[in-house]
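One protein chain is absent from this view; the other protein chains keep their places.
As written, the chains take the letters A, B and C, and residue 1 is the first residue of each chain.
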Amino acid sequence: MSQTPPPSSAMQPVLRAISLPHFGIGPKIAAVVLLLIVVITILAPWLAPHDPLTMDPLVRLKGPVDGHPLGTDNYGRDILSRVLIGGRLSLVIGIAAAVVSVILGLAIGMVAGFFRSADAIIMRMMDALMAIPAILLAIALVALNGPSVGSVIAAITIPEIPRAVRLVRAVVLAAREEPYVEAAIALGTSMPKILIRHLLPNTLAPLIVQGTYILASAILTEAILSFLGAGVSTETPTWGNIMAEGRQFFRIKPELILYPGVMLSLCILSINLLGDAARDMLDPRLKKRAG
Amino acid sequence: AWAEKTVTAVMHSGLRVLDPVMTTAHITRDHAYMIYDVLIAQDSDFQPQPQMADWEISEDGKTYVFTLRDGLTFHDGEPVTATDAVASLKRWAENDAGGQVIMDRTESLEATDDKTIAWVLSEPFVPMLNVLSKQSALPPFIMPARVAETPADEAITDYTGSGPFRFVEEEFQPGVSVTYEKYDDYVPRDEPADWMAGGKHVNVDKVKWVNMPDIQTAVNALLGGEIDYIEQLQVDLLPLLEGDPNVTVEVREPTGMQTMTRLNFLHPPFDDPKIRQAALAAISQESVLAAMIGNPEYYQICGAVLGCGTPLGSETDASTLTEGGGMEKAKALLEEAGYDGTPVLLMAPTDLVALATQPVVVSQMLREAGFNVDMQQMDWQTLVTRRAGQAVPAEGGWNMFITNWMVPEISNPISNPMLNGRGDDAWFGWPTDETIEQLKADYIAAEDEAGQKEVSEEIQTHAIDNVLLVPLGQYSLPQARRNVITGMIESPVPVFWNIEKAE
Amino acid sequence: MLGYILRRILAVIPVMLLVAVFVFLLLRLTPGDPAAIIAGDMATPAQLERIREAMGLNQPLHVQFVSWVGQLLRGDLGTSLISSTPVAGMIAERMGPTLAIALLTILMSVALAIPMGVLAAWKHRSGADYAVMTFSVLGFSVPVFVTGYILILVFSLKLGWFPVQGYAPISSGLGAFLHNAFLPALTLTTIYVALIARMTRANMLEVLGEDYIRTARAKGAPEKRVLFRHALRNAAVPILTVIGTGFALLIGGVVVTETVFNIPGIGRLTVDAILARDYPVIQAMILLTSFLYVLVNLIIDLSYTFFDPRIRY
């Protein structure tokens, strides 16, 4: 059996993660919950009992009533339908913001961390980028491109990038001094390969944390932007704007915040659990402690 | 021991602009009423009354002579003179629409001595005193001549006032808080206070306005005893205050605000009167108001262009609006007009609570009628910039937006901006409507109130038929005060004279 | 090293220039007209035009830019278009609350988060670990205003321990300051505790497998010392980074918290200025924050070499 060559090295960690017996019950539940949320949001238009936009202001802010299992919001729209459908845009925005900022953060941060010559210029540009408020960016982008999900994602992501860059850079700065990086250099490994194969895994643990944080905060920021007129239409439900709209009714009808909040938390929780499991898998020394 | 009495009030927005001639923003007007006095003012019957001055009108109705009363001083101690008043009036008239109308008919406006101002018109102008005493938009406030000499399009930087309170410049934080002190040398009139008229007796030492963008914070602060007064309360939050015996929630003045939609007459689809009518027919005020306010005690369905509860208001022809909408009629009208699905670009501001809900409801109703509505959300700034442009909607223009007015601002055909039919010179939406111009001329020419009322009726019918605006109803946001605060005047403008604060 | 610090401080100039140009262009892209805000709803087009003219908003962009930079070089940040008050004074007034609350937040977050993260890593996959995780997830995903409202409800309205809103500067006494600033700082702390604790845990896990941890134990060092003195410092660099960027974010002002607790801070000033297109204020604000960011980032970078001597610049 020792003759079977390990599969392609890039896939190695992934395969390892899937096949591992140490994969505890927590991550498994998390995977199921996440899958469930994703399926529900995808199927939302068919699952939702009502059109999320149809309103009846005369039955607004009602508790569970006929046909509205979770009650109605301040326009008399069906909360259940809005929460179900709201997941779609929220997840798209959250995941896109997280993925884009993490990927760009990785690319830029690794270059800055590894190459002393690039560090100064890149980091000063990041300093500058960090200072641009998302709201201003959002208003400008919306004015340029019209209101679109893309503009919102860009407005949320751009100020996050410098933070991701800093994080990756910090890890790389420390890791590049490791002898195994020197060994790789000595073996003629190209810089991109060193960055990806040797240094990238070091950044994953902190990036998973930062990424899930960005995901959550993007979903919440989206709502702030839409309430400042620079985001997705507040008509279209998202978890963020359902909560933000529910803000005024916090004491009268906390469910408006509770339901989307629970969905969001479940989502983040399961992503975190999965992320943790993945990072443990990537660190062979930790597997032992998994017991 | 002597304790300083401070009233801390949360107003409807933060004070940023300090020049009452530059802006029609209500908070600046409110500020101006604190620190400036006016020549003449309206009482609760909308009647002009002497304030700083009383007046005489010549027989031919062309010469108005105002005489300043004794004892008036500015906050720097200098006496108020007729020269100051004239300078102030001239600066005001440059920016105020009503002022401009008067100036068009003015032969001369000058100080004949320290106390008298002579205003000579080229032809009689019946609403003259109404305009000069109007309490909203831009009332003519009296400032020192040196301040009033600032060009009308440049902001003043000297805040020496003439009113019952003094502006404490050191404590001013734009958009955050502003503090006023009682001006000890102010001499109130002897009459009891009545709306903006009468004696402005100040019974506290300081008034502090704080801006709390989060109304729940304001409510909590009121409950916690940290503030004394909230000018405008969201109706949905009333239950939070109900249980507190120290707090009173009340509607200070019943006329309130009118919310309404304006259509753009220049571009399809609303260049077609039938389609405008269809839009009007599709709308039910009840839905808009219910979503916006919630509790019916605080809103009033009102089809009157000039407002309900006003001398001239009439609800003729507005039955679809007031009776739950005429969806069938709307559909039929659209059909008839051959509406081709041209999108209706509805501009929806999101950063102003008072304007955020209506577009959402209206766009739903229009969609139901068969309109293809493109509701674009933006901040208010973008909206005000965009609505000023006449471009086609696809290229940065617009078809429709919603705004609110104080009822006194629109209760008069002359000052109601929607009733201007002079095309490019009209208010945003730019209707070219000779009929309405003729009707307004008739109104000015009307000899008496009955005549005015008659013309107003016609104005109502015409405005609705031509859909110069779609009234969406009236509402009054209640105010809340701790019970230690008493004696508040029931005027549309919240004023702080006459108020008492118990220890 | 001193040279490096000097170079970094000098680097502020190009960064600010970059920011200045960028912001200027960005504002140009943004529709909006301060004249309209000033004049209000009933203003006529002609009136707007005159106001614009008077404020110099009709000049070509490069002329405006040059005159603004000229002003800056003379040390003048300009006056607000809306309130006609000097921008420098406005910002100075607003900076205090934001800085003070940011600092308090970071102090509280670090004091809470680091032990939490260390505990979670030490007791990897135990109840404590999952508790930290759950708390963190709530910290991430509960909107700040909810946290704020709940804290106000409990600590201000029910218990009456803290005021509902408002701000007292430190100059009015530390007690008064803390009395007012505690709840808003606590609200923000929930987010940062979450982030820092998770980051600490992630990096501690990495470090705890190292040989020198075994050495420390072989010395007979108690667990606490092993964790905090030996492991934590090795895990410090990424943790410092999130603390640093978090602080940077906080000094940019946090609108929601400032709104909920009615704190006259930078965040609200910026948003208000943006919504009112008060160009001089926006420009000055962003310049100032970018300057602060450069400074904070410099401090973070220097702290790296302090915590990890292998990192050199």
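Criterion: a contact is a pair of C-beta atoms (placed from the backbone, for glycine too) under 8 Å apart; a residue touches a chain by one contact, two chains touch by 3 or more.
Following the convention adopted for this analysis, contacts and distances are computed from a predicted model.
Colleague: For the chain omitted from this view, which of "Cytochrome bo(3) ubiquinol oxidase subunit 3", "Molybdopterin synthase sulfur carrier subunit", "ABC transporter ATP-binding protein" or "Stage 0 sporulation protein KE" is its UniProt protein name?
Modeller: The record for the missing subunit names the protein "ABC transporter ATP-binding protein".
Colleague: Tell me the shown chains the invisible chain touches, ordered by label.
Modeller: Counting the whole assembly, the omitted chain is in touch with A, C.
Colleague: Since one chain isn't shown, list which residues of chain A touch it in the complete complex.
Modeller: Touching the chain left out of view, chain A contributes residues 2-3, 5-6, 8-9, 12, 177-180, 182-191, 193, 197-198, 201, 282-285, 288-289, 291.
Colleague: Even though one chain is hidden, which residues of chain C still touch it in the full complex?
Modeller: 1-2, 209-212, 214-223, 225, 229-230, 233-234, 236, 302, 305-310, 312
Quick note on the criterion: only the chains that are shown with their structure count from here on.
Colleague: If you average the CA atoms of chain A and of chain C, how far apart do the two points sit, in angstrom?
Modeller: Chain centroid spacing, chain A to chain C, equals 21 Å.
Colleague: Please report how many Å separate the Cα centroid of chain B from that of chain C, as a whole number.
Modeller: Once rounded, the distance between the two centres reads 39 Å.
Colleague: Among the residues of chain B, pick out those that touch two or more other chains and give their numbers.
Modeller: Counting only residues that touch two or more other chains, chain B contributes 216, 351, 379-380, 382.
Colleague: Can you list the chain C residues in contact with two or more other chains?
Modeller: 30-32, 145, 149, 153, 275, in rising order.
Colleague: Which chain C residues qualify as touching chain A in the complex?
Modeller: Counting only chain C, the residues touching chain A are 7, 11, 14-15, 18-19, 22-23, 26-27, 29-32, 124-125, 130, 133-134, 136-138, 140-146, 149, 153, 194-195, 198-199, 202-203, 205-206, 209, 237-238, 240-242, 244-245, 248-249, 252, 255-256, 270-271, 274-275, 282, 286-287, 289-290, 293-294, 297, 300, 304, 308, 310-311, 313.
Colleague: In their complex, what parts of chain A are in touch with chain C?
Modeller: Going through chain A, the ones touching chain C are 24, 26, 116, 120, 123-125, 127-128, 130-133, 135-137, 139-140, 143-144, 162-163, 166-167, 170-171, 173-174, 177, 202, 205-206, 208-210, 212-213, 216-217, 219-220, 223-224, 228, 243-244, 247, 250-251, 257, 261, 264-265, 267-269, 272-273, 276, 279-280, 283, 285-286, 289-290.
Colleague: In the complex formed with chain C, which residues of chain B make contact?
Modeller: So the residues of chain B touching chain C come out as 14, 16-19, 22-25, 28, 95, 97, 137-138, 151-155, 157, 172-177, 210, 212-214, 216-217, 220-221, 223-224, 226, 351, 379-382, 384-386, 388, 396, 403, 405, 409, 417, 425, 427.
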